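First the structure, then my questions, so here it is.
With one protein chain removed, the remaining protein chains of the complex are shown where they sit.
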Amino acid sequence: MSSVPMTAQTAGKGAARAAARRRGHGGFGSNRRPKWLTYVILALVVVLSIAPLYYTLLLGSSDQQTISKHVIPQWLPDASIFDRFSDVINTDSFNFTKALTNSIIISVVTAFSVVLFSTLAGFAFAKLRFKGRRGLLVFVIATTAVPTQLGVIPLWIIVTDLGWQNKIQAVIIPALVSAFGVFWMTQYLESALPYELIEAARVDGASMIRTFWSVALPAARPAAAMLALFTFIQQWTNFFWPSIVLSQDNATLPVVVKLLQGSFHTDYSLVMAGVFLTTVPLIIVFILAGRQLVAGIMQGAVKG
Amino acid sequence: MTALTTAPTPPRVGPPEKRRRRVGFSQRLSRWDVKVSPYLYVSPFFIIFAITGLFPLLYTGWVSMHKWTLIGGDAGYTGFDNFTAIFQQGEFWLSLRNTFMIFLLSSVPQVIIAIVLAAILNQNIRAKTFWRMGVLIPYIVAPVAVGLIFGQLFADQYGVINTALSAIGLPKIGWHSNTFASWTAIATMVNFRWIGYNTLIFLAAMQAVPADLYEAAVIDGAGRMRQFFSITLPQIRSTIIFVVITSTIGGLQIFDEPRTFDTYGTGGPSHQWETTTMYLWNLGWGPQQNLGRAAAVAWLLFVVIVIFALINYFVSSRISTSDARRGTSKQSRGRRGSTDRKGATR
Partner (left out) sequence: MLTHRPSRPARRLIAAGASVAALALTLTACSSGDSGSGSSKTQDANEKITLTVATFNNFGYTDELLASYTKTHPNVTVKQEIAATSDDAKANFTTKLAAGGAGLADVQAVDVDWMPTVLQYEDKFTDLSDDAVKDRWLDWKTKQATAPDGKLLGYGTDIGPEAICYRADLFKKYGLPSEPDKVAELLGGKDASWDKYFQVGEDFVKKSGGKVAWYDSPDGTYQAMVGQLANPYENSDGTPKDLATNADIKALFEKVATESKDKGLSAHHQEWQTDWTASFQKNAFATMACPPWMTASIESNSGGVKGWNIANVFPGGGGNWGGSFLVVPAAGKHTAAAKEFAAWLTAPEQQLSAYKQANNYPSQVEAEKDPAVADSKNDFFNNAPVGQIFADRAAAVTVTPFKGPNYFTINKAVTDALVAYDVQGKGTVESNWNAAVDAYKALGLG
């Protein structure tokens, strides 16, 4: 990532270029709109991306026997899927509303905390000089190599000793920080946070934490927004550890969806309806946050 | 009081003295602030990691040196016996082969397709937000769900894909019986989920490339392809390295997708698609309940991942065009951002 500082020029040699840039943000150095081929490729990609979700709608509108007979039971979803939705929400096997609330709490809290701690650490690694910086950073990266299955039993023992079985703290606390997040913010801040800004703040007499709040955080916004979104999604779809530590009366949505699979017979239409329901909140977050996210990326671009 | 008296002139009895005292104190504090804050800022990560990551790691190392059953617990120190036993197991080497092949089939296309997609998205297209969000949709579908959905697609006899193939006269593919086909199917599931994610990461990096570099290239007469290879790629070099490393580490640990590829979750009757994490899981939590051996496999996997990540790091560092000023990302980081090297930006 480049760190060439961009200052808007209104006169002189670069003025024309800057004006052109402002007129039309073009990644390939021109205002030219891409040809139709681009849109065809993009459309294909989006269709492929949405197809599986669409397939869940199709299966959800059908029933198990039809699904067994024809793998694509119908071509358009119909209103019967709403019956399946209410089956899922009102089932006795688990508490859907509780699961939904838990998923929201866990995802929001961890997204917030990961962004905060990762930006803090990223700021330190990227811009501050302290002993052991390099070694610690390598260590951070190395921690991502630890397979999750490795830690299940010791983690379970810790959680049991603290009395956190079947409580959402057991899922939140281990997820409060993320090595990926630290690495991500370090990389970004390195190039997106010009040293001059920090210097200016220090010269003004700001403390470290002040510098962090007023300079580093705003500079990190685009990457932070993306990290928040990624963390939210990751925690929302996390299955393995919550399935071990939480029981079905206090679970999260992905765990609960798996519960729709019966022991000796599975009603795939019900399972797929459940799968879709657990994805809907993410779609909503996505639609709301998506624009922010993209705006953030563009802002980051202008900045440098 | 007139404005004159409030003018901040140095020798005054009241406030200036206070200011002098405050400055002195805050100077000491400020120095201490600079020294200590970095450690404070990185400490939350390390504290939590110590409890939830390091302790399990060490504990599992301890377990790997003992005969240890899942429920029975510690049954005696055995040194490296578990490790030697694992090396003699055909299943272990098969799982490594599977892991490596699935990793190749997923990570390589992932990175390439993601870069290409990001480049496409980087253009001045209409409805940017829609397209950009569109590619991320697969990421929001939970892996369990992806497994369930693709399980319907890839069923050997009655799956969607095979039904379609036989409808147009082509032979059915043994997605579960044929080893290579099973790798492809699983890699497809993994790619489905992660391509959009990596695309956005690359897109963010590409957006940070200054436009005047491209404009200069256009003036020099460079075509789009040339611009892509000579400007875009080198500029996003550190991101490429980052993505390659993270997808290496993630790719060698693939678990959810192969696990849900069939209802038993053991990797197939001939261990066709059993990855090393699955082998670990089956050893420890399957009928054998041999936690000592599972722990040994976990540590071996850890070592393999670290080695691979390092290899990939060096390979990708060299592949990208080297810019004398840039050097490796570590060097440039040192040159660019340290607080002790004033004004040495770049």
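As written, the chain order gives the labels A and B, with residue 1 at the start of each chain.
Simple rule for what comes next: a residue touches a chain if its C-beta (ideal position, glycine included) is under 8 Å from a C-beta of that chain, and two chains touch if they have at least 3 such contacts.
No experiment lies behind these values; they were computed from the predicted model shown.
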Going by the stated contact criterion, tell me the shown chains that border the hidden chain. A, B
Consider the whole complex, including the chain that is not shown, and state which of B:Q89, B:T129 or B:N312 touches that chain. B:Q89
Give the residue, chosen from A:T101, A:T148 or A:T266, that touches the chain omitted from the document. A:T266
Which is it among A:V152, A:V171, A:I233 or A:L253 that touches the chain not included here? A:V152
Which residues does subunit A use to touch the chain missing from this display? 63-65, 67-69, 71, 93, 116-117, 120, 152-153, 156-157, 160-167, 169, 173, 176, 200-201, 204, 206-210, 214, 243-244, 247-249, 258-267
Residue ranges of subunit B at the interface with the undisplayed chain: 25-26, 29-30, 33, 37, 40, 43-44, 47-48, 70-73, 85, 88-91, 151-152, 155-159, 174, 176-177, 262-264, 266, 269-270, 285-289, 291
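Criterion: only the chains that are shown with their structure count from here on.
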Report the inter-chain centroid distance for subunit A and subunit B in whole angstrom, where each centroid is the mean of the CA atoms. 13
Residues on subunit A engaged by subunit B in the complex (per definition of touch): 1-6, 14, 17, 20-21, 24-34, 38-39, 41-42, 45-46, 49-50, 52-53, 55-56, 59, 67-68, 71-72, 117-118, 120-121, 123-130, 133-134, 136, 140-155, 158, 173-174, 176-177, 179-180, 182-184, 187, 190-196, 198-199, 205, 207-209, 212, 222-223, 226, 230, 233, 236-237, 239-240, 254, 257-258, 268, 271-272, 275, 278-279, 282-283, 286-287, 290-291, 294, 297-298, 300-301, 304
Complex contact set, residues of subunit B against subunit A: 26, 29-30, 33-35, 37-39, 41-42, 44-46, 48-49, 51-57, 59-60, 117, 119-126, 128-129, 131-146, 148-150, 152, 155, 158-160, 163, 192, 196-197, 200-201, 203-218, 224, 227, 235-236, 238-239, 242, 245-246, 249, 253, 255-256, 277, 280-281, 284, 291, 295, 298, 301-302, 305-306, 309, 330, 333, 336-340, 342-346
